[in-house]
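A single protein chain has been removed from this complex, and every other one stays in its place.
Coming up: subunit A.
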Amino acid sequence: MQQENVQLRMAMDENSFLQGVKDCIPTLLGYLSIGFAAGVVGHTSGLSVLEITLMSILIYAGSAQFIIAGMVASHGSVAAIVFTVFIVNLRHLLLSAALSPYFRHLSAFKTIMIGTLLTDETFGVAINRAANTRALGESWMNGLNVTAYLNWILATAAGAFLGQWITNPEKFGLDFALSAMFIGLLVLQLIGRQRLFRDLIVVVSAVIIVVGTSMVTSGSIAVIIATISAATIGVLIERWK
């Protein structure tokens, strides 16, 4: 009985909000530097600290915020900017769909809360965990999401504020933090899944297709096309074998 209680409590701790916060920590530095860079770039393109912070609170998407800064600087129309952001963030459809099997037990309101704060990074951490535990707890997911969210708001606000003194965050390699994080998340995925051969074919296909298609269309559409095609190739190899 005693033993059972201990085990139960351990399982609950594993799914707690606090554990979600802890599992977010390794990614904080990466998004801190990207957020900081996004703040600096926003400042350079003439956005106020308040505008940049409001963007982080309401939009909360790094690539979109970089694009808005660029298009505001080049005087793009409101409609053109909103449409571009829509295209850039369409890949969230795929991430959101891939997470959906793990949150069957939740109410619509709770899934909305989880989806609202979904990012590449929290998706990567969550899907890695799902590969090991087969299920995701709501509190754990919220801990992960909220930590990443607050970190992002702080980082962009700091970048916007300090942007007056820092002109080139690239000098410190901070712009590479995002790629490095994708590398880390990808490798952890590949190691965790134990079907390396098929997965590597999918990875290589995705890279080749994204390079090919981004020569004829925008990078963000290329990412969506490459993701969909490479996943399809994965399924086809499974069938064919």
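The working rule: a residue touches a chain if its C-beta (ideal position, glycine included) is under 8 Å from a C-beta of that chain, and two chains touch if they have at least 3 such contacts; residues count from 1.
Just so it is clear, contacts and distances are computed from a predicted model.
Peer 1: Looking at UniProt, which of "Cell division ATP-binding protein FtsE", "Branched-chain amino acid ABC transporter", "L-lactate dehydrogenase complex protein LldE" or "NHL repeat-containing protein" names the chain that isn't shown?
Peer 2: In UniProt, the chain excluded from the picture bears the name "Branched-chain amino acid ABC transporter".
Peer 1: Given that one chain is not shown, which residue among A:G124, A:G137 or A:G159 touches it?
Peer 2: A:G124
Peer 1: If the hidden chain were put back, which residues of subunit A would touch it?
Peer 2: 25-27, 29-30, 33, 47-51, 54-55, 58-61, 64, 68, 72, 78, 81-83, 85-86, 89-101, 103-104, 106, 108, 111-112, 114-116, 118, 120, 123-124, 127, 170-191, 193, 199, 202-211, 214-215, 218-219, 222-223, 226-228, 230-232, 234-235, 238
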